[in-house]
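Report on the following structure.
Note that this complex is displayed minus one protein chain, with the remaining chains in position.
Each chain carries a letter (A and B) given by its place in the written order, and its residues are counted from 1.
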Amino acid sequence: MVSASPEHHLRRSQLYRIHQSAGAYFEDQDGTLSVSQYAGNADELGQARRLGLADLSTLSRIGFKGHGAPAWLHTQGVLLPEQPNQTLLQTDGSLLLRLSAQEVLILRALHPASALITQLQNQVSSAAAQHAYVLPRADSHCWLALTGEYAAQTLAKICGVDMRLHKFAQGDVAQTSVARVNAIVTRYALEADTPCFYILCDVSLAEFLWVSLIDTMLEFGGQPIGLATLRQLQPTKPSSPS
Amino acid sequence: MTNNRLPLPFGSLLDRESTVNFSFDGKPYRGFMGDSIASALAANNQHLLSRSFKYHRPRGILTMAGQDANTLVQLPANPNALADREQLRNGMTVTAQNVSGSLERDWRAVLGLFSRFLPVGFYYKAFFKPKGMWEKWVPIIRKSAGLGVIDESHQPGYFDKQFAFYDIAVIGAGPAGMAAALQAASTGAQVLLVDENPQLGGSLNYARLDAEGNAATALLKKMRSDIAACDNIVAMTDAVCNGWFADNWLPIIQGSRLFKVRANQVLMCVGAMEQQAVFRNNDLPGVMMASAAQRLMRLYAVRPGNRAVVLAGNNDGYAVALDLLDAGVEVAAIVELRAQPKYNKVANALLRRGVTVHTGQAVYQALKGKRGRLTAVDVRKIVSQGKCADTGEIIHCDLLCMSVGFTPTYQLICQAGGQLSYDDDSAMFSLNQLPANFHIAGSVNGYWQLDTVVADAQRAAMMATNTIGKVDVEVPNTIAEPDADSPNFNWPIFAHPKGKEFVDFDEDLQIADIVNATQDGYDHVQLLKRYSTCGMGPSQGRHSALATARLVAASTNKTVAQTGVTTARPPFAPETLGHCAGRSFYPARRTNMHYRHLEAGAQMLQAGVWYRPAYYGPVGAAQQCINNEVHAVRNNVGLMDVSTLGGLEVRGTDAAEFLNRIYTFAFIKQPMGKTRYALMTNEAGVVIDDGVACRVSEHHFYVTASTGGVDQAFQSMLKWNAQWQLDVDIANVTSAWCGINIAGPNARKVLQKVCPDIDLSNTAFPFLGFREGHIAAIPARVIRIGFVGELAFEIHVPQHNGEALWDALMKAGDEQDIKPFGVEAQRVLRLEKGHIIIGQDTDAMSNPMEVQMSWAIARKKPFFVGSRSLIELGKMPLQRTLVGFVVNDPQAPIPLESHLVLQGDQMVGRVTSCNYSPTLGKPVGLAYVPLPAAEPGCKIVIRAADGVLVTAEVVTLPFYDPDSLRQEV
Partner (left out) sequence: MKLLTCPLNGPRNITEFSYGGEFHHAPDSRTCDTKRWVEYVFFHDNQAGNVLEWWCHTATSYWFLAERNTVTDTVLRTFPASELFKQRVDFATQESSAKNDK
């Protein structure tokens, strides 16, 4: 656990002041700080299982787009879902969201050592030559995780797409409007009984979305949670993709 | 409490263990938990609830279903609360509305005596001449017709919205709705069942279905428990479906939440609304719908009167009479409108109780007693349609129950596209031409007997579940002929020479008002509504539409079906602004440096959806702060957050070709590491956006766009390439980059300290150059451009590095006394330099020639969007041109945007930008002027604030540094 301030790092989440005032402890990830957990919540794991919101914005992620993107990604050993708007777990634990026939978004695994993004990041020029153009998703979008039993009910108040668990399955993606802002939502459960929705929206709207979600979660007793807690919900070894 | 309460099992909504104290017009009362305000008052013998809108007549309970304005009362934070729907709460302070003096003695009631001088259309006829008088009359008229008082200190509550999705939504939870929900749920469908009342059951809660009076209760008990046992039925009570919108989108309000429901199939089981008979003094307190009396007894255990007369046009009236007898009310008589009634079992049961029936007779008028309450009815024989004998019999009573017919609750169904027609035999409106995925059942569909109602509901539910493929069973389109015995009497309308036979209680409209409106020429029901205000009151025609249609039809020799009703628009019931607004959402965009601005004392403004610093310093010293910031940039160094600028990556083998088509300039031969101005026109040749295009590599351009224009520019690029199919990929990376423009003669000196890997010298990195490197160890794109006309570097870094970049530059500039500058200073600086802002200095007609940008058009290109239109525009003389002007008179007010340029009394142009220039020491601005006035030295006249005429002088642009020596050093 690191007590250092995000202000000592070059990359800072838009939300770090909010986290600080909520009593956040930070930890080093991808060369900068993420919230590890919050002081004052004795049972953050229970909170995550009931209803929690985590800010993953400083964790690495990357996007590729272009008519050569699927073929190039294939040569890199990336597993692509057949259809757009599906998420597929990669062998290193990262998640790949296929946003359209020609566009993907890759989110790193919550536990460290997700090698895929680094591997792809190192080859963006050769990718461009193959018509696969890198997208700076780690900066263009913020990344939040909404977890727990009441996550779907929370989303029902701010999103017009039916995200009840029997309608919006594990691995589904919706590119839609959440709390009046454009967002990418995917459901990917960490542990079997705890639903988890990853929500990405324009990074300049991070504070708006965070505050809106916290307000929306109030009636179900939702609270912010940290990465350490979120990691406890994730099996240490990713199951092999089906 | 009082002897007006009935014993159990009357009063199904009441919790008699919980007493509720409240006050009405200053007097304390007690009721029970579960009471409505109106029922609690009735239990206390307070039958007078309000004064009518126009004549201030005493009014009481009419429908007990929220379908009339009689029960509107004032709550401290809520004017126009419906006393018959509003649940009683402890400590409630209720007051009467629309009262002059007191509710009991309202001096404006004298208006009733002058009613023949207040004919329909009176306001239009009396107050519109002479011109201008209307404004003088309005406050006086409004006062005499006031409805409630707004509590201006009221704090709004927490309202919320929620989306919900169902296979089947059933609106109305009476016997039809409950049967339909159960049938649909049996197929496994997800069902929503909605009712506006506190409990499921609809009419089963208060109506009498059999002579013994227990069939309804037994059925209700069973259906409720069946529904409770179904996990796939969600039942919402106290919930109003307030409209129908395309593709079965239903706004349902419950408490302080608006549910936005999307249903695959909608079943409207919304029932029917009882209608009043129209006769003189039919509005006296004590005259009410038969169903209102039943609701008072069954739901609230209130004895509605001591001696009743029932006016019956159907057999339901006899059921009500039985109920009254059970409740210990003396039934003085049944006045039977039908000449040859066909009695059913219930009616026969009543007849055996020895109540006198006056067959073929009508209540010709009601008579007023003490405190305005009903004291007797004048019963006369019907001699022909709407005509009574000259004499009749006076029967004393304090309660008259009207049971003369119904209108289907058509509002939501007509919103969905259903059409009303009228059947002369049944004297009833019916609904047909329903849209797909939409069904109606029960009394709204013309079924009145319990067994046919239930069968019809099951039929409709099966049609719905068949459609969504839950099961496929054969279903008849109709279950049977609609019930032969219509509950509607065809003409329960009896005109009186002295009038006061009310058709619309809300608006105090009498028979003559409706008939006269048609004679004034307003013979279409839609016109008549606007002219007479019939149906425009709070109850929106719920109790007046049928009688109005009948009267208009008779008066214009049309059928009732041809006459129809007025359009019923959403909302069905009143809704608060809080429900519409929901929680407060304002998606405002912040850059990564947002809090650094606040810490530096910035006053933020909203540019589109972005927060941007306007200037740094206290509000009181705004002009001084702005001048200081301008001064810093001109003489030293300043920095500005330009993260909100749009950014687009254009990549692919056709990247240059693509830009060549989108922008007016030429890009094919643009060298790498160079930047070009990019001006975008639409197909009409109108300027719509601008920015710069940096050539990062052969097949890669980084293009900026304006803060407000980038989303449109991006979408338009995608749309074009969907057609051109060029090998290019376009990505909107606006938010991925944070930007700072560091500007001023000392900009290089500051930047050098933190930029080790780019040679910043003018020779190595000239004006309009583009470089990639690092600023304070942050990867950066650096562009030598400046909107402000000084040496400037625009630094773009990944968004999450924004704050760190700000910190690094502020630290590096500390020695140099670097100063942040905001949007206001930038507006002044760019104006001094004569740079236009697209959208401020251009409008929906501006072409590049008008804004002096012909230099930015590459005319040799085979094509760009807008090229042909610019060729055509080039053939025509310029109508206007954008020029720079200065105001030399130091006493003159500074013109503002949109102030007019005048020639004599003709408008010939307008100001688009104008600011005081601290550098030039006088106001400078841009304005559109006609060509003859565009020459430098010409004087133009601007009409400034308050009509002051300001003379300005046209000058050559730019105002500052005409040879651009400062930005290219």
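What we mean here is this: a residue touches a chain if its C-beta (ideal position, glycine included) is under 8 Å from a C-beta of that chain, and two chains touch if they have at least 3 such contacts.
As the structure is a prediction and not an experimental result, all values here were calculated from the model.
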{"item": "Absent-chain contact - pick from B:Glu683, B:Glu698, B:Asp843 or B:Asp889", "value": "B:Glu683"}
{"item": "Touch criterion as defined above, residue of A:Gln20, A:Gln153, A:Ser177 or A:Gln232 at the omitted chain", "value": "A:Ser177"}
{"item": "Option touching the unshown chain, where B:Gln715, B:Gln879 or B:Thr951 are the choices", "value": "B:Gln715"}
{"item": "Sole residue of B:Ser486, B:Thr734 or B:Ser867 that reaches the chain not shown, by the stated touch rule", "value": "B:Ser867"}
{"item": "Contact footprint on subunit B, counting only the chain that is left out", "value": "245-247, 249, 260, 262, 661, 683-684, 714-715, 718-719, 722-727, 732, 862-863, 867-869, 872"}
{"item": "For subunit A, the residues touching the chain missing from this view", "value": "84-85, 99-100, 160-161, 174-177, 182-183"}
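The criterion applied here is as follows: only the chains that are shown with their structure count from here on.
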{"item": "Inter-centroid spacing, subunit B versus subunit A (mean Cα positions, whole Å)", "value": "35"}
{"item": "Sites on subunit A touched by subunit B in the complex", "value": "7, 9-14, 17, 32, 57-58, 65-67, 128, 131, 133, 135-141, 156-157, 159-160, 162, 164, 167, 179-181, 202-208, 212, 215-216, 219"}
{"item": "Interface residues, subunit B side, partner subunit A - complex", "value": "160-165, 260, 262, 583, 585-592, 594-595, 610, 643, 649, 651-652, 699-700, 727, 729, 731, 733-737, 776-778, 798-801, 803-804, 807"}
